[in-house]
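The structure follows.
Here the complex is missing a single protein chain, while all its other protein chains stay put.
In this document, chain identifiers A and B correspond to the written order of the chains, with residue numbering beginning at 1 in each.
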Amino acid sequence: MDRTTKIRIEHLFFHYGRRRVLDDVCAEIPANAITAIVGPSGQGKSTLLTCLNRLCDAVAGTRVSGRVMMHFQGQWQDILAPDVPLHWLRRKVGMVFQAPNPLPMSIFKNVAFVLKLTGQHRRPDVTDRVAQALARAFLWDEVRDRLHHDARTLSGGQQQRLCIARALVLEPEILLLDEPTSSLDSQAGEVIESLLLALRQRCTLVMVSHYQDQVRRVADCVLQMEAGKLKLLRQSGSV
Amino acid sequence: MDGERIAQKVFLLAAVLSASVTVLLLVFMVILGLPLFQGGLFLRILTHPWLPGRQLFGVWPMIVGTLAIASLAMAVAFPLSLGVSSLIAVVAPGRIAHLVKSAVAFMTGIPTVVYGFVGVFLLVPLVRETFARGSGLCVLTAGLVLGILVAPTMILFFSDALARVPGSHRVAAEALGATPAQVLVYVLIPGAWRGIVTGLVLSTGRAVGDTLIALMLAGNAAQVPGGLLDSARALTAHIALVIASDFDSLEFKTIFACGILLYAFTAAATIAVRRLGRKGEPVR
Partner (left out) sequence: MRQPPLDRFVRLVSWGSTLLLLASVATVIGFLLIKGYSSLSLKLVFGDTPPMEALLLRRPVFGGLFPAMVGTFSLVVLAITLAVPLGLAAGIYMAEYGRGRIQRALGLFFDILAGVPSIVVGLFGFSVAVFLHRHFGGRIYPCLLISALSLAFLVLPYLIRTTQNALEALPEAVRLTAPALGATRLQNICFVLLPRALPGILSGVILAIGRCAEDTAVIMLTGVVATAGLPRSLFSSYEALPFYIYYISSQYRDPEELATGYAAALILLAICAMLFAAAALIQQRLGARLHQRL
């Protein structure tokens, strides 16, 4: 079991002020698979996602307890431990948000930005890796001629794929997706879905989704969140 | 005419009356300083030295003095303000940031004359003894105190500008593994540069326009300062010092040249900042 499990959540509690958002959440998330978290809105699905890359730390008045173990380089590590460097964690665990959030710069720079953060400045390398990431996000052909245009001139679906490309450029082992298609039309959504299926080969995907049929199409494992509790709904045989 | 229309007229009148003060300010200075504008006298006053013994009443030394004191003040205040607003924005957000911000807001309320007074009796002797030269009343002393004086306003400007950068940009960078400093340097400061420049320009206006610090701490010698430890006289201080002289003398008229110069400088700064702000509005 351990060999194929990527994330093990153990008795995770999350409080916002006095409100208990996550209530004793336990789960195992399989490696190289798409795990969908479903459930009514406002039940803590997005919160759970932000606990996996500790983006929740930035919000004042929150309290987290429990353990979130992740399997990196052959060993388990509790990413909630206070000595885990956040920027290191977030380079391992990428995230894509509900609304595309390109930074106010060119398409190229949006992706190259991540390389800049890790101190990689050598121009030919950067250009290559940006192109690769865009290709992996099925975006290269659409933007190759206008790499230096402002990213906000792209369509919604393209922006979202840009954000995925940006998250992929550092080859994260885990990719978190918070309703990645909900702000897009169905056609753009389909492109993203096939992109996710392709990504499964190389990383572990955890996705919050509202769409039943989308979950049926792409998810290998479905977890349901209700009133802060998480339970396993379905796990396909391949995992 | 009914009450509604009268009220509207009254409000309009109040606004126009208030705005006319801005114009009257300039008009009065120009009229009372009128002889200055004949035969290139104004230009000569701006460029000549101040040598009353030789009947030379130029304010060039005061222009240099103002620039020296204000530049030093900005050189002190700018890095200080950037540092403090970075602390508020990324380094120690939450309770510490809130406390620091309250302290900074309080500092904007400390009377200028109090800074000047403490400067006279604390910093002046210190500078005099440290450098063992002159009286301690010099560009350095005035610039340091003025820097501390304008920093709080600048910090409030900067941290407002940094806080106005959309949260989504910040979260995007954080989720990509940016460290707090990287968020600051690569996302917040580029996103807030207009606000930062605005704060810088308006604070420069304040430093140039401040009277008391220069008057109390710079020594007021009407000569071009040769170094940081030299005494200097600011344009503002010049007005305060010469106001008591004979009204019809040329010496007295120079204060209107100083006034017009200060007015022109701060008005230009205000207009520049408004231009910048308008360009900054999102184009949609």
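Definition applied: a residue touches a chain if its C-beta (ideal position, glycine included) is under 8 Å from a C-beta of that chain, and two chains touch if they have at least 3 such contacts.
This structure is a prediction, so every number in the text was calculated from the model and none was measured.
J.: Using the definition of touch stated at the top, determine which of B:153, B:182 or B:231 touches the missing chain.
T.: Once the missing chain is taken into account, the touching residue is B:182.
J.: Considering the complete complex, identify which of B:41, B:67 or B:91 is in touch with the unshown chain.
T.: Considering all chains, including the one not shown, the answer is B:91.
J.: Give me the subunit B residues in contact with the hidden chain, please.
T.: 3-4, 7-8, 10-19, 21-25, 28-29, 32, 79-84, 86-87, 90-92, 100, 102-107, 109-118, 120-122, 148, 151-152, 155, 179-182, 184-185, 202, 205, 208-212, 215-216, 236, 239-240, 243, 247, 255-256, 259, 262-263, 266-267, 269-271, 273-274
Basically, only the chains that are shown with their structure count from here on.
J.: State the interface residues of subunit A toward subunit B in the complex, per the touch definition above.
T.: Residues of subunit A touching subunit B: 53, 55, 58, 60, 86-91, 94-95, 97, 99, 101-104, 113-114, 116-118, 163, 166-167, 170.
J.: Touching subunit A in the complex: which residues of subunit B?
T.: On the subunit B side, the touching residues are 93-94, 168-169, 171-179, 182, 186-187, 191.
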